[in-house]
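All protein chains but one are shown in place.
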Amino acid sequence: MTEFLLGAAGFILLTVTVGLVRILAGPGNIDRTAAAQLLGTGGIAALLLVAGATGARGAEDVALGLALLAAFASVAFVNSVEQRPSDNAERADP
Amino acid sequence: MNAATLAGLSGAALIGLGLYGVLTHPHPLRKLLSFNVLGSGVFLMFGIIARKGAAAGLAADPVPQALVITGIVIAFSATALAVALLLRLFAVDRSATLRPDATIERNDRSDA
Amino acid sequence: MTIIEALDIGLAFLVLGVAGWTIAAHEAFTAVIGYVVYGLLLALVWVRLFALDVALTEAAIGSGVTGVLLISAAVRLRASEAEMMHERLGIAPRLVAAALCLVAAAALAAVVLDMPDPGATLAPQARQPLAELGLGNAITAVLIAYRAFDTMLEKVVLVLAVIGVWSLSTDANWGGLAGPTRLERTEGPLAFLAQLLPPLGIIVALHIVWVGANEPGGAFQGGALLSAMALIVLMARLREAPAIGRRWLRVALISGPVVFLAIGLLGFALAGGFLAYPLGFAKPVIVFIEVFMTLSVAATLPMLVIGPPDRRPS
Partner (left out) sequence: MKSVADIFTIVAVCAGSFFFLAGTVGLLRFPDSLTRLHALTKADNLGLGLVVLGLLPQANGFLGGLKLVAVWLLVQLAGATVAQVIAEALRRRGPPP
């Protein structure tokens, strides 16, 4: 069981990493933010799986903290871009 | 190779990477980011020391861990102060350069 | 090689790769996105090192709150980047710097590989007063008893940082609402999130502070989550940030260090030394200090993130 959970954690982490690698180079900041969001979710899933496998005490609380902050980077990004429309920010997006 | 040694080696590599960034990036915000990478590398070194000090039924030595927690908070407050200084510099100078001669050029221009 | 080793190695490469991206990225904004992801991955690494307290701190502060700070800074400084492109170093100095950093990293790696195992440890000393203090989490015990002086000074540093940030406001704006001028209040999904998340976040944060005595958690982690909730309300513009002259704000900012210092001084009278806790009564005193430390952290971090006032006091 332990090996299976660890394997699943590795698989999920690998998957979202592939997405991240492709997108970090990729077309614009909005897609980068989206990829970071996906990696956040994948990271939480991997954390829960690893914690389930190794029985690290209190890992659910770490996951709860990460889940509470899951929207933060994206919200900060959209918020600060909108605050300054005159900066002609975000021209890299298609 | 166990997780602790691996984390220690990653810490060493992160210190190298961060140091390179601090030295080579001209933009202060990038220097700041690199400095934070460097700092987290140092924290990871503390992590391996903590893990190797596992004793008395604890999975890791609590003293280095407490140091790291303090360190993360202090690193954050230093970063926040640096960001505020940087934004102020940009607001006053319309530039974020750290070259001392750049400000002098600017002043000369505005005097003329 | 077992699966867990493969996972650890993969995670290490991932961390290094994202860190490399943060250093090498062309624009500051993409570098910051890399840094946010990097913080999250570091939290995973700390879980693998069985340092859950550190993982929680890294997740809340290293990734979450620092992320908000740096993302808004990167967006506001975007205009300064193009101008500084010509200041980039030539290839030769970069190679010299790279070689230097390689030597530094290699030396540290050699130290890591040469470390005695098991190494020197203070774990038995840190564990020994646990029963006396009525605590189960050795890290909380270290923070609040064994190295209490450091923790108190750290709170002072946080207050000093806030003073430093505020002092960057202009004379005219002194006493105004903290942070940059914002747009109208938003409606829609962001407002919904900012109304729904804080009650849940406050429950989680209080839980983390409360269990911090025995399980991973504590005042820093809980306070950082509370400050994140304050930030989401500010980012959705449901409420304005308070004016920096408000008395309740200032009291909240300094409550942590002041209470800590006062109890430390009381230690002379009651327990025979600075920051000594009275025997048999230590746990309630520690919880009392932690409550005010949480409040202090929760008030300080948002003030540090949103920056000095940008408007005249009304």
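In order of appearance the chains are A, B and C, and numbering begins at 1 in each one.
What we mean here is this: a contact is a pair of C-beta atoms (placed from the backbone, for glycine too) under 8 Å apart; a residue touches a chain by one contact, two chains touch by 3 or more.
Quick caveat, the model's predicted, so the values are computed rather than measured.
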Displayed partners of the chain not shown (whole complex): A, C
Contacting the left-out chain in the complete assembly, out of C:Leu190, C:Leu226, C:Ala252 or C:Leu295: C:Leu190
In chain A, positions touching the absent partner: 1, 4-5, 8, 11-12, 15-16, 18-19, 22-23, 28, 30-31, 33-35, 37-38, 41-42, 44-45, 48-49, 52, 60-61, 63-64, 67-68, 70-71, 74-75, 78, 81-82, 90, 93-94
Contact footprint on chain C, counting only the chain that is left out: 188-190, 192-193, 196-197, 200, 204
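Note that in this section only the chains that are shown with their structure count from here on.
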Distance from chain C to chain A - Cα centre to Cα centre, in angstrom: 19
Centre distance in Å when chain B and chain C are each reduced to the mean of their C-alpha atoms: 13
Multi-partner residues of chain C (each touching 2 or more other chains): 4, 48, 50, 76
Chain C-touching residues of chain B, taken from the complex the two chains share: 1-21, 23-27, 29-30, 32-34, 36-37, 40, 43-45, 47-63, 65-70, 72-74, 76-81, 83-88, 90, 94-97, 99
Parts of chain A lying in touch with chain C, wherever the complex brings them together: 3, 6-7, 9-10, 13-14, 17, 20-21, 24, 29, 32-33, 36, 39-40, 43, 46-47, 50-51, 53-54, 56-59, 61-62, 64-66, 68-69, 71-73, 75-77, 79-84, 87, 89
Chain C residues touching chain A - in the complex, by the definition given at the top: 2-4, 6-7, 10-11, 14, 17-18, 21, 25, 29-30, 33-34, 36-37, 40-41, 43-44, 47-48, 50, 52, 55-56, 59-60, 63-64, 67-68, 71-72, 75-76, 78-79, 180, 182-183, 190, 193, 197, 200-201, 204, 207-208, 211, 215-217, 221, 225, 228-229, 231-232, 235-236
